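What follows is chain A.
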Amino acid sequence: MLEITLMIVNGTLCVALLLNLWRLLRGPDLTDRILALDTMYINSIALLIVYGIQLRTTLYFEAALLIALLGFVSSVALCKYLLRGDIIE
Partner candidate 1 sequence: MSLFWILLLPLIGTLVPLLSARFGRSACAWFTALLPALSLFLVLQAMPAVLRGETLSQTFSWIPALGLELSFRLDGLVLLFLLLILGIGLLIILYARYYLSPQDSMARFYAYLILFMASMVGVVSANNLLQLWIFWELTSISSFLLICFWHHQSEARKGARMALTVTGAGGLALLAGLLLIADIVGSYDLGVVLASGDTLREAPAYPVALILLLLGAFTKSAQFPFHFWLPQAMAAPTPVSAYLHSATMVKAGIFLLARFYPVLSGTELWFLSVGLTGLATLLLGAYIALFKHDLKGLLAYSTISHLGLITLLLGLDTELAAVAALFHVINHATFKASLFMAAGIIDHESGSRDMRKLNGLWHYMPHTATLAMVAAASMAGIPLLNGFLSKEMFFAETLHQETLGSLSWMIPVLATLAGVFAVAYSTRFIHDVFFNGEPIDLPKTPHEPPRYMKIPVEVLVTLCLLLGIFPGFTVGGLLACASAAVLGGGVPAYNLSIWHGFNLPLLMSIVAMAGGLLVYYNRRHLFQFQAQFPQTDAKQVFEQIMQQLVGWARSAHDRLENGSLQRYMFLLLLFALVLLAAPLMDLNATAGQRPNLPVNAVEITAALLLCLSALATMVWHRKRMIALLTLSVVGLIVSITFARFSAPDLALTQLAVEVVTMILLLLALFFLPQKTPKESPPRRVVRDLGIAAMLGGFIGTINYALITRPLHSISDFFLANSKSGGGGSNVVNVILVDFRGFDTLGEITVLGVAALGIYKLIVRMRLYLPAGDESGRAWARDRHPMMLAVISQSLLPLALLVSAYIFLRGHNLPGGGFIAGLVTSVALIQQYVAHGVDWIKGRLNINYQWLIASGVLIATLTGMGSWIFGHPFLSSWFDHFHLPWIGEFELASAMLFDLGVYLTVVGATLLILASLGTLTTNHRPTLAESE
Partner candidate 2 sequence: MSTHLPILPILLPLLGALLLLLPPLSGSLRRQRAAALLFALLTLLTSLLLLRLQLQGIQLYVLGGWQPPFGIVLVADRLSSLLVLLTSLLGVTSILYACGGADRDGAHLHPLLLFQIMGINGAFLTGDLFNLFVFFEVLLIASYGLLIHGGGKQKTQASFHYVALNLMGSSLFLIALGILYATLGTLNIADMSTKIAALSDGEQALARAGGLLLLVVFGLKAAMLPLHFWLGPAYTAASAPVAALFAIMTKVGIYSMFRIFTVVFGESAGELAFMAQPWIWPLALLTLLAGTVGALASANLRQLSANLVVISVGTLLIAIVLQSEAATSAGLYYLVHSTLVCAALFLLADLIGQQRGKAADWFVMSRRLRQPTLLGILFFVAAMTVAGVPPFSGFVGKVLLLQAAAHSTAQMVWVWPLLLLSSLVVIIALARGGTTLFCRHSNDRSRGEAASPWRVAAVTLLLLAAPLMVILGGPLTQYTREAAGQLHAVPDYLPVLLPGGPS
């Protein structure tokens, strides 16, 4: 059962990622695209966790954790760039 569930979840995640990409490519505003990228980061965390469940391993946990941390930093930096140009002033 779990295997089927995992397949389904993987499927939804894939669709979600493709939708994110669609938004990222489509825009129309840069904020839309950043939002799409941010969502993509979060969805890939899900992807990694599900992969970990699939393989019954915690080896991908750090990667997921790091995406959470880094995705935030990168989204914020992008916003700051659009707001102020210089992100570390």
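The rule we apply is simple: a residue touches a chain if its C-beta (ideal position, glycine included) is under 8 Å from a C-beta of that chain, and two chains touch if they have at least 3 such contacts; residues count from 1.
On the choice of candidates, all candidates are chains of the complex that A comes from, given by their letters.
Treat the numbers as computed from the prediction; the structure is a model and nothing was measured.
Q: Number, please: which of 1 or 2 touches chain A in the complex?
A: Answer for chain A: candidate 1.
Q: Mind listing the chain A positions that touch candidate 1 in their complex?
A: Contacts found on chain A: 10-11, 13-14, 17-18, 21, 24-25, 27, 30, 33-34, 36-37, 40-41, 44, 47-48, 51, 59-60, 62-63, 65-67, 69-70, 72-74, 76-78, 80-89.
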